[in-house]
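A short write-up of the structure that comes next.
Right after this comes chain A.
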Amino acid sequence: MNRVFIVIAALSLSLVTSMSAANADVLWLTETAPPKASASQVADHAAHHHAMHSSTSAVSKTATSDSGKHDHTGMIVLDETPGKDHRPSKQVWLRRGDDIKKSPFSDLDGGDPSLTLIDQAGKKSVVEAGQENGLFTLKAEMPEVGFYEAYLEQRSVKEGRLLVELPKIELLWASCQPKEIDEEAVAKPIVNEAVALELVRIHKEDEGCMNRIVSGDVVNFQVLSYGKPVAGIPVSMVTQEGWRNTQTSDASGTVAFTMIREYFPNWLEFKKYHTDVFLVSAVMEKNESGALNGQSYSSVRYEATLPGKYRPSPHDYRSYAWGLGISFFVIVFGGLAVYLYRRRRLKPYKEVRVDDKS
Partner candidate 1 sequence: MNYFAGIDVGSTAIKVAVVNETGDIAGVHVTASGSLFHKNSLEALNMLLSNLGLKRTDIRYLIATGYGRKLFKEADDSISEITANAIGAFEAGKAFGGVRTIINIGGQDSKAIQIDDTGNVVNFAMNDKCAAGTGRFLDVAARNLDLDLEELGEYHFKSEVAPLNINSTCTVFAESEIIGLLANGHGKAEIIAGIHYSIASRTVRLAKRVGIEDRVYFDGGPALNKGLVAALQDELGRELVIPEHPQTTTAFGAAILARNEFEAEQSLVPA
Partner candidate 2 sequence: MTNLEHIRTAVNNVQFNRFRFWLQIFFFALLVYGGYLGIELGKHLPTFACGYNKELRGGMCFLMPLQHWMEWPWEKLFSAAALTILYGFAIFFLWFIALNRGWCGFACPVGTIQDWITSLRRWTGIRYSRYSEGQYKGLGIIKWVLLALMFLIPLGIGGGWFTHDLKSPFCMICPGRTVVPLFGLDVSQWSIDFSSRTNMIMTSLGLLVTGLFFIGAFVKKRFFCFYCPMGALHYLFSKAALLRLNKEGAKCTRCGDCYRVCDLQIKEIADDIQNKNIMTDDCIMCLKCVAACPEPGALKATFAGIPIFEATEAGFIKRMNKGRTDDK
């Protein structure tokens, strides 16, 4: 049923991709480390961060702790209190291009970069970017449990047009310790009123720290400019497997995408923690003129990106019918067995047997 729905949704949506504003060259932030170059650091990081899932997904080895406070898989993850011995931090890299599988890691173009980190309470801090093996990287310290948003802003002028690249990433430090989660704060989106274009994922009401997006979910985004919703902005989504969809923001600046199912492994190879990445991007063009570093421009193009992760739907691997079936079977046949045993058991104690062997 669900699968059918997803397919229909996918089909119907793919029909309206005509007004695609997607830019194949978008700049986006990712938690995925570049393959070989910094492998050792990745491993170190993973160990340090305590390996949470056995997920061998090429995309995400660094756990995102998004398996839910009490996710419906029966896996409970308890993260420790951030402390001296276990300082939580996440490392972020920069990639260019909308092919999630192939797009190369990149460094800053020089431009005019600025990096901002906003925590759940709205506290803004300017952070310095670092470099590793010639690639841009950012180590974000996350002292408190909750969401953090990292913003990069890079401006450049090309052919008389100002290109403002606004990649953004949502980082989450999660914990199962209930007292440490401010559920209301989690549900509230973090908005940076200083940026010209921003994509914000609207959190679910009961999202908490442990929720995650799975196939079949409807994910809502809001397009904001300086903290105010903007209508008529084309927003496109690219999934890991290359499925694309573009929609235009409505009056309240929102767009909604239904996550399609893209993961079809054999049963025994099925990994419920298989994580795919999607990328949402929005473009806004404005006729503004000005100059940047001596180069003048007559129009401005804002490109905002926001990556996300999603997993297979529990409906793909969970069966209530089997669960109830097994317990029902046990109750019925076990009950019958007990009944028969008790009916037939007229001897109150076991006979002691003595034979040649004893």
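Here is the rule we use: contacts are C-beta pairs under 8 Å (C-beta built on N, C-alpha and C of every residue); 3 or more make two chains touch, one makes a residue touch a chain; residues count from 1.
How these were chosen: all candidates are chains of the complex that A comes from, given by their letters.
Just so we're clear, the structure is a prediction, and the values are computed from it rather than from any experiment.
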{"item": "Which of 1 or 2 touches chain A - same complex, any copy", "value": "2"}
{"item": "Candidate 2 contact footprint on chain A (complex, rising order)", "value": "47, 50-51, 53-54, 69-70, 72-78, 80-81, 85-86, 177-179, 267-268, 270-272, 312, 317-320, 322-324, 326-331, 334-335, 338, 342, 349-350"}
